[in-house]
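Just passing along the structure, written as structure tokens.
Just one protein chain is left out here, and the rest sit where they should.
Presenting chain A:
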């Protein structure tokens, strides 16, 4: 280093001598071309038919190792699943469950490679919507479960709205309709958490109507309290908040739109909901600089007493309950009229699906049935998790407790058919489009009209492609 003559040698070396190595490298690199595994579609499976006719008995299957990939790493769901796995192994001593648990985003990024490989897991948790579940079905990597649904009575155990979210059309183009490719264990809805102390201090009651709720925001602000705690640095939280606002104005159409048969996003309820959110940000109902605050930081602040409300999913219930105890309350977004039918964004946890190359589809199906059974629902309730179909234990919960409120809210939403699927299911790129546009809407860089147009542009283009029959 540092010797002045280095440059001289560099110069002299150029020319003839450098050509050969470069050519060699280029040649080698080109050799690789044309043999990238999988680009010929060979990773895709045949798409097993799942042709069972009687209740399978895993005890007859011989020694089986069932490989399960899931993302239930949070406290409550992790505990519930570990307990159920232990019970399943005890019930069928010939079955060993090999569990691979990863966080949601880790699972999402590795699952595609895992299930298209030669030795895929038997059971996987697939995210609903186009990028994951529909893509897997299109490639024939998941087993349709309609037969098992009949054998195990899943069709009566689960409300149709929930089962539909795990359906993909036979041609692998649409989701929300067609064959059943999975079953979910847990229920989810975006609700309104409130801090009883903060509301009390402001002389407010938990809101019973949507009007109560929006009025209370102004009251809280005037008293110097932060009305709604909210952190959107991670991009996705605003999708939930916006979903709640949009559902108040047009739940039916929004649900149809997500499932590919609604009016889209260039409409009044989308624009009006966007205007409301932008207005909340401007009036300071949301914390200043919400786009720079992390999601986890935000709910920890709420648990700490900063903010009267937090609009988020039931998955936070256990985490919030621990520090807040009895101060915490949870309701579905209040309806327009007191006692009316609530609507909100929600659905169910990731779908539990069976891969088409699994050597033990019947054992896998029996496992799916086991972890979604009535008994499983009670185990989930014990661990503070909201089961998709609440069982006896859930009915015994104290209705004043957050858990009781959560289960009651879930039952009301299901009875009223008030669940609207997550907006990002709508197109393969909708998560990006929506989350980016929402960040700009909140910072005031995008008007509500342009916001609706941005969403519609993505949605319209995808729908056009879908109708043209092109992938």
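Methods note: a residue touches a chain if its C-beta (ideal position, glycine included) is under 8 Å from a C-beta of that chain, and two chains touch if they have at least 3 such contacts; residues count from 1.
The rule is simple: contacts and distances are computed from a predicted model.
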"Sulfite reductase", "Extracellular solute-binding protein", "Sugar ABC transporter permease" or "Multicomponent Na+:H+ antiporter subunit A" - which is the UniProt name of the missing chain: "Sugar ABC transporter permease"
Given A:252, A:268, A:374 or A:445, the one touching the chain that is not displayed: A:445
Residue ranges of chain A at the interface with the undisplayed chain: 1-4, 6-11, 13, 24-25, 28-36, 38-41, 43-44, 108-109, 112, 116, 131, 135-136, 138-139, 141, 232-235, 287-294, 297, 428-429, 431-432, 435-437, 439-440, 443, 445, 471
